[in-house]
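One protein chain is absent from this view; the other protein chains keep their places.
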Amino acid sequence: MKTYAKILLVAAALSLMSLPASAGKVVTDSLRSSALGKYVKCNVYLPDGFNAQGKTFPVIYLLHGLTDTYTAWMEKGNMKPVVDELITSGESLPVVIVMPDAGGPNPVDTWNGYFNVPGRNYEDFFFQELIPWAESKYKAGGSKGRRAIMGLSMGGGGSTVYCQRHPDMFSSCFAMSAWLDEDMTGQKPSKEGDRLYAVRKSVHEHSALDFIENADQATLEKLRSLAWFIDCGDDDFLLDLNVKFYQLMRDKKVPAQLRVRNGIHNWEYWHYSIRTALPYASRNFTL
Amino acid sequence: MKTYAKILLVAAALSLMSLPASAGKVVTDSLRSSALGKYVKCNVYLPDGFNAQGKTFPVIYLLHGLTDTYTAWMEKGNMKPVVDELITSGESLPVVIVMPDAGGPNPVDTWNGYFNVPGRNYEDFFFQELIPWAESKYKAGGSKGRRAIMGLSMGGGGSTVYCQRHPDMFSSCFAMSAWLDEDMTGQKPSKEGDRLYAVRKSVHEHSALDFIENADQATLEKLRSLAWFIDCGDDDFLLDLNVKFYQLMRDKKVPAQLRVRNGIHNWEYWHYSIRTALPYASRNFTL
Amino acid sequence: MKTYAKILLVAAALSLMSLPASAGKVVTDSLRSSALGKYVKCNVYLPDGFNAQGKTFPVIYLLHGLTDTYTAWMEKGNMKPVVDELITSGESLPVVIVMPDAGGPNPVDTWNGYFNVPGRNYEDFFFQELIPWAESKYKAGGSKGRRAIMGLSMGGGGSTVYCQRHPDMFSSCFAMSAWLDEDMTGQKPSKEGDRLYAVRKSVHEHSALDFIENADQATLEKLRSLAWFIDCGDDDFLLDLNVKFYQLMRDKKVPAQLRVRNGIHNWEYWHYSIRTALPYASRNFTL
Partner (left out) sequence: MKTYAKILLVAAALSLMSLPASAGKVVTDSLRSSALGKYVKCNVYLPDGFNAQGKTFPVIYLLHGLTDTYTAWMEKGNMKPVVDELITSGESLPVVIVMPDAGGPNPVDTWNGYFNVPGRNYEDFFFQELIPWAESKYKAGGSKGRRAIMGLSMGGGGSTVYCQRHPDMFSSCFAMSAWLDEDMTGQKPSKEGDRLYAVRKSVHEHSALDFIENADQATLEKLRSLAWFIDCGDDDFLLDLNVKFYQLMRDKKVPAQLRVRNGIHNWEYWHYSIRTALPYASRNFTL
């Protein structure tokens, strides 16, 4: 062998090989919610350089889907290496990412969803409790220009509807394979207290498509103050709803991006979506 | 809501949402090796439509890295949804993918590596036992034009050196973050029977860089019968070796592709590499 | 300066710098058409290694849009460096690409279009004269498995409808921003012999959407023998037609790919489309 193999020793290299130049950390936290009457858990990504006494960062709320919990983006979506890499390369700004709990398995018996329903005021919790708590504790966000929201499926719908109803709160919305409406024709609860029925009904009643169709000019003008991105796989069972929503936005002259990539309603698709979503949110912050 | 929401019922959709149009399966199998004196496990990806009595498929050997095992590509690399998706979209041919075991954790005490070393004739096992067994049992491959090899790190080096030493066996070689050589200057075993020392020494003795530098014209001509692809992250500690190998190939007029993407020596990089590697192998089969 | 700058001399480098490893050439040719009663020009891309006495290649028909001519893909679409690069890297097979003339500027007075209309039997020309002539003269294609078709706008519609009407002739169809139907409600010719009116009417009468909606099971089964790819920009005025066509194909269980990328109805979009289209056609040849 010539002199060209000045590589690190293997033993050393192995211990270092998963450390990018910018490695954040994910912590698990929880807060007491009066609106929900319980503690709510969340994972929080803290970028390299985060220090509770130090400088502030913009914030992203990253929402999970039906039957999942606050751990889904970390454990199933494997978001951390992607975020580390995008921050290292400069494609994303260093950000704090808040991943709150809004669901769980067995959705007939477990509450899922981002909207207020009788017995569970999740939207109140999100805006009145989670945002103030997270942005104070983690020195992040603080204004529309420094706050973005994104999510998948039920969380894509949640992101979209939150931005429709609170357009002064977010600078951008990135909806992945979003659950934007639901056909309740002929549907009934499977039993008393069917919580899956409740979340489906709330999605129907918060239809993102109805909202844009019925919006008046003042509302539309507010929607134009956000950057909107719709991303859905060509074989996703929610494709048609997402395309329809894009067409309604276009017809109402609210600028939005649409991308249809190869894929279905799965983590392979969403893992890749965050590669697009983080730079998009970064670009649309006004710091 | 208007009439546009003709989506599937959520309950049904949830059960279907992870099924792409073409969903293969991964089986775990094992074979008795005389060369190694033990059973060797492997995972095998079987494409949708596979049937032991049915038609044959081309075959890809997909090799893992140091301290990993035959499960790594499935469990850490999450290869299945990528392969399913690429076959569904037509970017990859339907293929059988063989992922044999060649290592394990604690490499000082556990054998790792793809080359023959005193006491462990892995290369003999691979060519004399694994290939005939796998291609017969799974009705796959059978000739150079229907066989490709790829791998990461130690498995990228293994793929490369196998193709150098057996150029009549493979139609293409895709090396990810490949361990192509090792500087043994001043190195000593940490104890008697140090198997990490042994694998490092074998990588040094099978230097892919030395091989290409010393190859005669007849050998070079054989190397030109394969398609070569070198893929390494810009922050990978093995970048320099990979670039140097590419430059030597170029200087010897053996056509090869080089790609440097953003990234380090981790699964995030390799998970994405297979998106490029499978179409590349597919394209270079001669069926 | 140290010894690392062993680069080529600038003067030499400049003369070489636009030559990829595999550089094809584009020739202009023409054939006498009885169906059209005139000579028809076409550009033909011949891959590196092409030799009229030598081996045969698969063939791709690459169709231009309204108001353009046989030179458009070469001069406006700048297809040659992309094709050279894809063949060099192995992403595309070496192919012969036939780019026939089907239009011209000032479409009210100049014939445009790919279908038979009174006074201009272009489809007859294409199948009875162009294909036999091109594949014989350029030793290419010769069967469904070695023939693909693709095009943009009017040429995307032409490709799609040709594949609907002649499914035994092509292995794949790649439609870019395709003009798949036209609303003729209340439309009238602007003058006697308005050829723009004629092409619009012919697009309406050859509606790709009507075709798939009305296809019987035997026809659908034939359509499943091709690989279909639909690619359209999110800001393209033809987006809705393309999405609708994809939805109809899906509902009829004819597998197809849909991609919506960022962009409008322009050459920037189509220049990039051929990067996807050539590997897709290559993959779907059965040689």
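To keep things simple, chains are lettered A, B and C as they appear, and every chain counts its residues starting from 1.
Following the convention adopted for this analysis, a contact is a pair of C-beta atoms (placed from the backbone, for glycine too) under 8 Å apart; a residue touches a chain by one contact, two chains touch by 3 or more.
As the structure is a computational prediction, the values presented were derived from the model and not from experiment.
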Inset, instruction - Could you list, sorted by label, every displayed chain in contact with the chain left out? - result: A, B, C
Legend entry - Listed residues C:Lys41, C:Arg165, C:His204 or C:Lys252, member touching the removed chain: C:His204
Inset, instruction - Specify the residue from the set A:Gly37, A:Gly90, A:Pro105 or A:Gly193 that touches the hidden chain. - result: A:Gly90
Legend entry - Contact residue for the chain not shown (choose from B:Asn112, B:Gln164 or B:Gln257): B:Gln257
Legend entry - In subunit C, positions touching the absent partner: 1-2, 4-11, 13-14, 16-21, 66-67, 78, 81-82, 85, 88-89, 91, 181-184, 187, 196, 200, 204, 207, 209-210, 213, 235, 237-238, 240-241, 244, 262-268
Legend entry - Absent-chain interface as seen on subunit A, which is shown: 21, 89-93, 227, 255, 257, 279-280, 282-284, 286-287
Inset, instruction - For the chain that got dropped from the picture, name the residues of subunit B it touches. - result: 234, 240, 243, 246-247, 257-262
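Heads up, the rule we're going with is that only the chains that are shown with their structure count from here on.
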Legend entry - Interchain centroid distance [CA atoms averaged], subunit A/subunit B, Å: 35
Legend entry - Centroid distance [mean C-alpha coordinates] between subunit C and subunit A, Å: 40
Legend entry - subunit C, residues touching no fewer than two other chains: 257
